[in-house]
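Right, one structure below, let's go through it.
For this view, one protein chain was removed and the others were kept in their places.
First chain written, first letter: the chains are A and B, and each begins at residue 1.
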Amino acid sequence: MALQSPVSLSFQGLYRNFGRLAVLRDISGSVSAGEILLVTGANGSGKSTLLKCLAGLLAPDLGSIKYWEVGQEFTTAERRLRLGYAAPDLSFYDELTAEENLDFFARMRRCPTQRPRELLDRVDLPGGRMGHALSSGMRQRLRWCWALLHRPRLLLLDEPFQNLDEPGCRAATQLLEEHLANGAAVVANPGALDLPYVTRHLNLDN
Amino acid sequence: MSQDISIWTTEALAVFAKEWRCELRTGYALNTLGLFAITTLVVMSISLGHLGIASTEPTTVLPVLLWILLLFAVSAGLPRAFVFEEESQTAIALRLSARPSSLFCGKLAYSFSVVLALEIIVTPLFLTLMHLKIETMPVLLFALVAGGYGLAAGGTLVAAIIAQARSSTTLFSVLALPVLLPLLVLAIEITRSAVAGDPAPIASRQLLLYDGSVTIAGLLLFPAVWNP
Partner (left out) sequence: MKKTLPWILFLWIALVIWGAFKYAPLAEGFIGDSSRILFFHVPMAWGAFVGFIAAGIWSARYLFGNRDPRHDRAALASIEVGLIFCILATVSGAIWAKVMWGTYWNWDPRQVWITVAILFYGAYLALRSAVQDRQTRRRLAAAYAILGLVVAPFLFFILPRMTGFTLHPEPVVNQQGKMEMNPQILHVLLLGSSGFTVLFFWIHNLRCRLEDLAESAMFPSQGAHNDR
């Protein structure tokens, strides 16, 4: 077990039901620094649910999730605040501009004040645009910025390239590559894009 | 340790500032609460003025009306503090970035300031329209501040609970009433004392105790309510 790796996530025997419907049944896997765990499966096979469980947004009915950074283990509550997450159901405040949104979350995450500006430049997003006036591609760029605000060691990405145009995809892929220098990622629904460093596969069908 | 507290305060203040910035750009809460309260007040004043209750039994009835008015105005506006986070799905971003205790305190501070703003608008109007004379002003101010805080604290916690349920705004009144009833009775009692001109030490102490208990319950329960 790579306990001394910069980051490592492993999950064992996860179950999650919605009502009578069993969405996750005995799912296990792991990922550590420099790796991408690619989650595949048909629609409705539980990819997004798995990512939500890993993010601490849903508690699994059964099973354990363990998370380490440099040999130190973190609880679910700590993991929730440490990881980066981008998914279609992640939204921001309509009444605030893109930059105000990031500034607010930067303060909640205790990161340096110039960080939001830096990321907005990286994905080429106009910071002064109001939240409700962002196009779907811009929202996706904002999700990338939000996920990387606090330089997380673990990224959980669900449909990370949806609605992105070509420059957007390029910027996002580059951000992901930089992240993998000493971080790990779990990716679901990457679309047609070829991902670098996919080292592990998890198929949720059956 | 003191550094932790200052960081924590910064976070709570950031939540507070964010709420007010969104509020000032939409004006939703203040418009709803204010207009609701003023409409109800006008209806009460017209119907009661006609019956002449205002002049015959002011001390018994009017404090009750004032607090029922405040309670229902609060039920119309406060649940939004958490309901809109769930509805616009910003709750996910908050769950993954804010510490529950600072989030709760920021939200509570915002709710309290909204209730205070409401009271500043409504109470003078109420006193004037209903011809209600207050003998001891400090006692009334105490009732408004401590009672308003209790409404905000109980209301914020119940709002956090119902935000994750369906048909949440109707559910708010159902769930909030049993919780807020002791507060309502105490605040009415103190307001009556303010009208009659006697001090209300027992009820005041119990009101402060209520505020304290609900705050502590909120801080303990909120993390479990907010996070899975």
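The rule we apply is simple: contacts are C-beta pairs under 8 Å (C-beta built on N, C-alpha and C of every residue); 3 or more make two chains touch, one makes a residue touch a chain.
Not measured: the values here are computed from a predicted model.
Here one chain is not drawn; of B:I7, B:L48, B:L171 or B:A196, the residue touching it is B:L171.
Contact between chain B and the unshown chain involves residues 154, 157-158, 161-162, 164-168, 171, 174-175, 177-179, 181-182, 185-186, 189, 202, 206, 209-210, 213-214, 217, 221, 224-225, 228.
If you put the missing chain back, the residues of chain A touching it would be 15, 17-20, 22, 25, 58-59, 61-62.
In the analysis below, only the chains that are shown with their structure count from here on.
Annotation: 37 Å between the Cα-based centres of chain A and chain B. Those residues of chain A lying in contact with chain B across their complex are 55-59, 77, 80-81, 83, 85, 87, 89-96, 100, 104-105, 107-110, 146, 149-150. Within the complex formed with chain A, the chain B residues making contact are 7, 10-11, 14-15, 18, 21-22, 25-26, 88-90, 92-99, 102, 223, 227-228.
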